[in-house]
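Please see the structure below; I have some questions.
Complex shown without one protein chain; remaining protein chains in place.
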Amino acid sequence: MIANFIDGPLWYFSQAVFAIGIIWKILSLIVGKKKSDLSVARGSSVPGAIRTIFSRFIPDKGMASHIKLQIIAGYLFHLGLFALLFFAAPHVRFLDENFLGFSWITLPHWGFIVAAQVAFLGLLLLFLHRLMHQVTRLISSTGDYLASIITFIVMLTGCLALLEEFSELRLLHRFSVEIFLIYFPFSSLMHAFTFVPSRAFTGAWFGRRGIKS
Amino acid sequence: MKLTKTSNKVIDSSFIDKKGTAQRAAGEALSRRQFLRSSTLMAGGAALGTTLAPGMMKKAEAAETAKGNIKRVKTICTHCSVGCGVIAEVENGVWTGQEPALDHPFNKGAHCAKGAAIREHGHGERRLKHPTKLVDGKWKKISWDQAINEIGDKFLSIRKESGPDSVYWLGSAKHSNEQAYLFRKMAGMWGTNNVDHQARICHSTTVAGVANTWGYGAMTNSYNDIHNSKAVLLIGSNPAEAHPVSLLHIMKAKEENNAPIIVIDPRFTRTAAHADHFLKIRPGTDVPIIWGMMWHIFKNGWEDKSFIKQRVYGMEEVMQEVAKWDPAEVERVTGVPEHKVQGAAKAMAQNRPGTFIWCMGGTQHTIGNNNTRAYCTFQLALGNMGVSGGGANIFRGHDNVQGATDLGVLANTLPGYYGLKPGSWKHWARVWDLDFDWIKGQFDGGSYEKKGDKDVHVMNTKGIPVSRWIDGVLEDKKNIGQKDNLRAMIFWGHAPNSQTRGTEMKKAMEKLDMMVIVDPYPTVSAVMSDRKDGVYLLPAATQMETYGSVTASNRSFQWRDKVMDPLFESLPDHTIMYKLAKKLGIADQLTKHIEVKNDEPVVEDILREINRGMWTIGYTGQSPERLKKQQANWGDFDFTSLKAEGGACDGEFYGLPWPCWGTPEMKHPGTPNLYDGSTSVAEGGLTFRARFGVERNGVNLLAEGFYSAGSEIKDGYPEFKADMLKKLGWWDDLTADEKKAAEGKNWKTDLSGGIQRVAIKHGCAPFGNAKARVNVWTFPDPIPIHREPLYTSRRDLVEKYPTYEDRKSFWRLPTRYASIQAKDYSKDFPIILTSGRLVEYEGGGDETRSNAWLAELQQDMFVEIHPRDANNAGIRDGNDVWLETPEGAKIKIKAQVTRRVDSGVAFSPFHFGGHFQGKDLRDKYPKGAEPYILGEAINTAMTYGYDSVTQMQETKCSLCKITKA
Amino acid sequence: MANVKFYCDSERCIECNGCVTACKNENDVPWGVNRRRVVTVKDGEPGERSLSVACMHCSDAPCAAVCPVDCFYTTDNGIVLHDKDICIGCGYCSYACPFGAPQFPESGAFSSKGKMDKCTFCAGGPEETGSAEEYQKYGANRLAEGKLPLCAEMCATKALLAGDANVVSDIYRQRVINRSMSTLASNVRIQKDFLGSSPDLTGKATK
Partner (left out) sequence: MDALKRSSKTITSLNVNLSLLVCFIVIIFAMLSFSPVFAAEGKLGNSNTATHQLGVKSPATDLWRAVRNRDFGGSKGMSSTSQIKSLGANTFINVKGQEWRKFRQNWLLPYGGYFLVSVVGFLFFLYVVIKKVKIPNGRSGKSVSRLSTMQRVSHWFMVILIGFMALTGLLLLFGRLVAIPVLGLDGFAFVASASKESHNVFGPLVIVSLLLMLIYFIQHNWPAKGDIKWLFSLGGLLSKKHLKIGFFNAGEKLLFWFTIWLGVVLSITGLLLLFPYYEQTEAYTQLAIAIHAIAALLLIAIAFAHVWMVVTIEGTMDAMKDGNVDENWAKYHHSRWYEETTVANKALDVDAHVEEMSSSESRKEGVYQ
């Protein structure tokens, strides 16, 4: 019964919340009131926006030596997660069968595992660092911890279900994914979508003012 | 979550009977045979049986179980000549299960790797799926109509330009009897004798040698009759791999009769591993080893003197030849020491009757016919012929190579070994109800050869044998004995990699105007050459997708039922033949008395026509009705005698082994053991055939004081003719109709069968009662002698045992012997190269290498070399090596270092193909039709060499050098 | 209820691999998974013998002992079966099995081996007898249909025997007696001695 619920209503509900939540969030960003910048433009905003989207992938020189762990672990985690999400064979198969109707090249099994390990490594180190470092601990909210923990649980349950043979484990993974999806729009996890517009906005703002960012 | 272990309760010990075989509960629910089983497999051979992979986020879907009706079809394995029964379980037209035929008289349910994997036919994943044509180097799908039209048009234009002999009809031992017959008939109507099949390169020397010794060129006894043998001698034969189920019978003799098993072979085969005595000879020294054994037999007086006196002609001359082979000379030539040879001779002499088994190790030599006759002589000397437990048990290769040979898919004979003489054509013209002159007119007008001063008509001239088609294409036009070169080849179920001289074959293929390949698989023919066009692949159905009769090695006919409809767009061979004949304008003549339904000639009608004409070898009594009845009741036949006791076929032998004399109405039971005089002819007894006249140089050729049980003529007698019946006063035993048909005819040409009936009624064999001859005065070597192979490593023996002189025109082609032997290659190519079979594969291997269950077991082409040779060349087990032969071919294969072969000998299996001189041709196959396993064909490297009588290719004895790749 | 057993008669086994393909045929076992195999000793030398090896359905099965999830069970006939719903593909059974019977569909770095697969004596598994699920997971259930394992039924030389342990041993005993007779009968003994030494497996000639 629980299985039916997880595979059925909850799945659709979580998708709906996810989709609607994201749309609503993004719309609210676009529609939301922005203070108009009345100053005279000293540069063009478009190149600045585009440049910033990418330039922010590279840490600021001054900061780099201070946040090595965050950079390394951060990249490990995000790259690993990206590979897992979009190039692990079961995920591709799932996307293919449920949404897209086409598939693409997938990681071999060992590549899948390595990606998972890389992501776990990054996530755990970042989480512990957040917890251990006085400053980050001070500036972290419950929401941040929650986001990390939910992501971790999604990954962990996925890893438990690696054999793809036990429906209980698959359900567990799916359930955690559903929680993740529901939580997603209301949390800092939204940065997966908002990082582009927010960087672009900052970049545009800077660009307009003639500041390189 | 409660786990139920349901299998606990389903098992009931009552299923096991005393013999340890399974008792089948009648009407047992076979519910497990879900249709799903095959349909899912056809969808891609998914990993069933191991995982139920629900996918990561996907629910496991309960498989739909569609329960259909299960039909059990009795059919016959299509791999080797043993003729194992197979029970196919078919559900909704899909072959879903294979059960052992535990009551089949040949195999009792037993199968080798190939037979046990035959259900793979039901998948056909790697089959050729539709007619395909090569256009600019690309395979293009075409329709059947287009294919037949284009092929037919080309044939007709070649016919116009170069005559009918420029099209070569290469048939198959995989055809059913009816298809083989139709194929030969079609070639005749097209107007050529350029028609042949694998028997040429498999047992043609046997047929020639054996038929010329005692009358018929077939296995004399049966696999089952080996149960009665007191000794078993195998030479050049490895049944443990080539005919594994025959070991079931050989083991029975070994265990129950204490029969010593003696194996003579250059290689320690898997058969030798189970033998009591093993003689490892140098390849190509069969005659010396046989004469060496007979030296001991004659020396000790072990020969059967009364048998020789009564039933053998020419043994004195053999004794003279044998006298030259004293133990020292035998050891010098063969390498086998005296005590071993003597041991073998003594074992055979003291344990009679002993059977003598040979295969391609003996036949595929330039002196193959000498070898086979030497074997026959050995058995005659010991009096082992014509007795149960004795005989010359020649294990044939393909499932129907015996039938295809009998039905004359050969360049030198018409169906039933009638030969090509005008009388033979006239006989068949009568059977076919066709005008003889029309047939004659189909042939090329002129003459290619002279007999004395007289021109011989093309129709009566032997064609080019399959072993030499390459030369028929490549040889200068003025050197060949026909109007023009071969310009089109039709490979109808033939693997080119089973033929030697691959490099030249590639050239020949490229020179042809057109190649037509009719086969369930693309075969190596499709990829070997660098042609860009002019190649047609036509998908033929396998024998599992059609029906008809098949002749096992022991001359037994078996009826095959159709298991399923042809897969994909494939069509049965006889349907394709009819379509082609229609295009060529000979369909009406081809099927004059054969009903045709939807372009498919009715198989039963073809068999009835065969029955009407094949008097020589008694293919006349096996009507479709009798065969079907036997098939339905195959459990009634005795495992040893093959005789039915009671039941619907009471008194008949299984498969009505030919000769099954007279008409079907005569109800002759078939002849289980040839030339066995202990029973009457009516019950399957026989004498040696009077085929070579009644006397020669004043010596009587008829049997003396010997006759079969119940014979009214108590001595030898010639073959029966109308006049002879009159002289004997038996003419009036014929009915009025029979008299009309028999007048002026003999036992072979009397279409009413009256002469045969009356002869048998009086206890006589229709073909007479003569001596076997060990002096075949019509052959190049009347008494078999040893001759060194063309490529020999023993130059010291060449002078004493030279090969033949070159011949200018032999089967229409110049043929070289001495000119090759003259050159010494043994310095550069020090290792003798021989070839043979693997149990997992068969023939050229296209079918079996496309069968995943078999292919997994043999994944690499290899060459076996002795550790000494390997070490000398710096080769380790598993290394890649180059194998080069004197004619310039160079193939890349894996080394298998083993003591199976002696130092100085290398062995390689011949089933591989798809690589050519180090190049992988996988990309050249039509998509999805390439076999799972490809490899170099050893015959790419095998060299020139042809038998002096039949043009059998030499594959067992060449030279090579092996270097690390 | 009687115990069932396999026995392979090495004097008869000719390494034709019929049992291997019969098993593949009957159970649709994929490439790479071999529930049955033929092993040869002294390959290519006098004394060469082959034996067909699969799960021997041990009375005290080592695989069952070491399985961390206890997925094995023995039927009343002494057939050792396993439950693929429980198997986690750890491979311990293959480390413990003396005969190399357990097979895994996958292998390689980090690879889940997939669920173990092995000879079931053609007795299916814990799913409902004759169901499609049973066939998919375990292959054929011939025993339920009153048939013996196909490998044995199809053995080319009847070297591989399967069935009631007593019957199998009776058949084998009869064969041994037959073979003994051949060496006991004095004339034949002389005969075989004369044929020369056939070395036994250790390479020493028997006198």
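The chains carry the letters A, B and C, assigned in the order they are written, with residues numbered from 1 in each.
Simple rule for what comes next: a contact is a pair of C-beta atoms (placed from the backbone, for glycine too) under 8 Å apart; a residue touches a chain by one contact, two chains touch by 3 or more.
For clarity, every value in this text was computed on a predicted model and none was experimentally measured.
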item: For the chain not depicted, the shown chains it touches; value: A, B, C
item: Sole contact to the chain not displayed, among A:L128, A:I149, A:A192 or A:I211; value: A:L128
item: Selected residue (touches chain absent from view) among B:E683, B:E840 or B:D947; value: B:E840
item: Missing-partner contacts on subunit C, residue numbers; value: 9-11, 15, 17, 20, 32, 34, 37-43, 45-47, 49, 51, 53, 62, 65-71, 83, 85-92, 94-100, 103, 107-110, 112, 176-177, 179-180, 183-184, 199-204
item: In subunit B, positions touching the absent partner; value: 1-3, 840, 856-859, 867, 899
item: Subunit A, residues in touch with the chain not shown (by the definition above); value: 65-69, 113, 116-117, 120-121, 124-125, 128-129, 131-135, 156, 159-163, 165-166, 168-169
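Methods note: only the chains that are shown with their structure count from here on.
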item: Averaged-CA centre spacing for the pair subunit C and subunit A, given as whole angstrom; value: 54
item: Between subunit A and subunit B, centroid-to-centroid distance (C-alpha), Å; value: 70
item: Chain centre separation (subunit B, subunit C; CA means) in Å; value: 34
item: Multi-chain contact residues (two or more partners), subunit C; value: 114-115
item: Residues of subunit A whose C-beta touches two or more other chains; value: 164-165
item: Subunit C residues within the subunit A interface of the complex; value: 88-89, 106, 108-112, 114-115
item: Residue numbers on subunit C that touch subunit B, as the complex places them; value: 1-2, 4, 11-12, 14-22, 24-34, 43-50, 73, 75-77, 79, 81, 83-86, 103, 105, 114-115, 117, 123-141, 143-148, 150, 153-158, 161-164, 167-168, 171, 175, 178-179, 181-182, 185, 188, 191-192, 194-196, 198
item: Subunit A - residues contacting subunit C, complex; value: 109-110, 113-114, 162-165
